[in-house]
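Excluded from the complex is one protein chain; the other protein chains are retained at their positions.
What follows is chain A.
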Amino acid sequence: MDKGKCALEPKSAAVHYANGLQNGFCSPQRSSGSSGGSAAAGPSVAGLGCSSPGSSCSCSGSSGGGGHGCFESLHHHVLQEQQHNGSPAKRSRLRRRTESVRKNRPPFPWFGMDIGGTLVKLVYFEPKDTPAEEEQEEVENLKSIRKYLTSNVAYGNTGVRDVHLELKELSICGRRGSLHFIRFPTQAMHSFIQMGRDKNFSSLHTTLCATGGGAYKFEEDFRTMADLQLLKLDELDCLIQGLLYVDSVGFNGHPECYFFENPSDPESCVKWPCCLDNPFPMLLVNIGSGVSILAVYSKDDYKRVTGTSLGGGTFLGLCCLLTGCETFEEALEMAAKGDSTNVDKLVKDIYGGDYERFGLQGSAVASSFGHMMSKEKRDSISKEDLARATLVTITNNIGSIARMCAVNEKIDRVVFVGNFLRINTISTKLLAYAMDFWSKGQLKALFLEHEGYFGAVGAFLELLKSSDDPRDDP
């Protein structure tokens, strides 16, 4: 959580934030909310996005005063300084550190990439504090990359910059700027590599940090087509480090995390922001094309509990086949207008009401797509209803598996991430409901604003780490 920025943000945001805090996901000492750099960061944030396993370095998100020095703190144990950063002496010490880091930081451009089965997620850091003389020194193709990425919101036919997710005023390795979030279909990967070649990307001598399966699949293509060497990173490591980092810096003064209040009641179900304080242990459910479920006990202690192949790819794949739609957005739009009960067979369709012997409500789904066994119903069903049923089926199934895993692992906080949840409130609400209802309130579903980008952020953090010399630690 970026407490420093929090104080700088307009009041409304701070109030909003405080509201989130009141909902019980925040350790008590943090409910003061606005006091930048308070000791509150202490144990709860310690270790977030830490550079090297086993080190005790920590990051409290941002230094309250300077508005910079967030990320270098990761590497240089400046927690102490940050906590007492009111004094000018300390500030200058911090500046000196910043200078020292400058020598160590990687050359621009800074990218992190997560090449998934369906989507490529790209994060790009745009420095905004570049001195004029440096800007003049900036090589032409570096500049053109920066201009291209930051002045557009769409790239080619399929690339998109999620402008609303941009993290502003970030201080990373002594540089201030924005983190941009860009995605494009994995199918366009070869065009992307082509572009890298055309823009002579390799001349920039940057390390391209990549995670996700594509880092392996396309490694050879990067090398042979564009003369680029990938630094391949494990996707689950990146996911966790990226998630913890974004949560720690917050979302432009707002909390990154949110949940639904009254998930069981559609009327009063509302989204509330909250803090992911004391995040461990958590069950992390990453819904991409497929689903991975991790039990995370600390920043670098986690295990993959299980996974399922019924994920976002299944939703979109089935929707495409059933309705002829072509994009995720289209599929969701249709789903929003549809009614799954025309497709699914409910308990009451079979038993005429509740199945009391087993305590099943009449409104529970007994058989997904069960009505479609009948030819008449198949012939008269709408695409919207089919899209909705597909969405509900996949979502409920993920919820069900996640819930069982949470019970088996004895973890009561379930964090859902992944691009399946992008612009998908039907699913987020359904997951929140499923966790709450089937666990009789024991389980809490949490969501994060940057849904699908944590792997890319994790890869990006590795880039900064890779240039860091551990011996430089004080």
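FYI, a contact is a pair of C-beta atoms (placed from the backbone, for glycine too) under 8 Å apart; a residue touches a chain by one contact, two chains touch by 3 or more; residues count from 1.
By our rule, contacts and distances are computed from a predicted model.
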Choices "MTX3 protein", "Anaphase-promoting complex subunit 5", "Protein LTO1 homolog isoform X2" or "4'-phosphopantetheine phosphatase" - which one is the UniProt name of the chain not shown: "4'-phosphopantetheine phosphatase"
Touching residue (missing chain; options A:G112, A:G214 or A:P263): A:G214
Residue among A:C320, A:A336 or A:I423 that touches the chain left out of view: A:C320
Touch with the omitted chain, as defined above, among A:F369, A:Y433 or A:F454: A:F369
Those residues of chain A which, in the complete complex, touch the missing chain: 116-118, 185-187, 212-214, 216-219, 234, 236, 288-290, 304, 306, 308-314, 316-322, 343-345, 347, 350, 355, 357-360, 364-375, 378, 386, 393, 396-397, 400-401, 404-405, 407-408
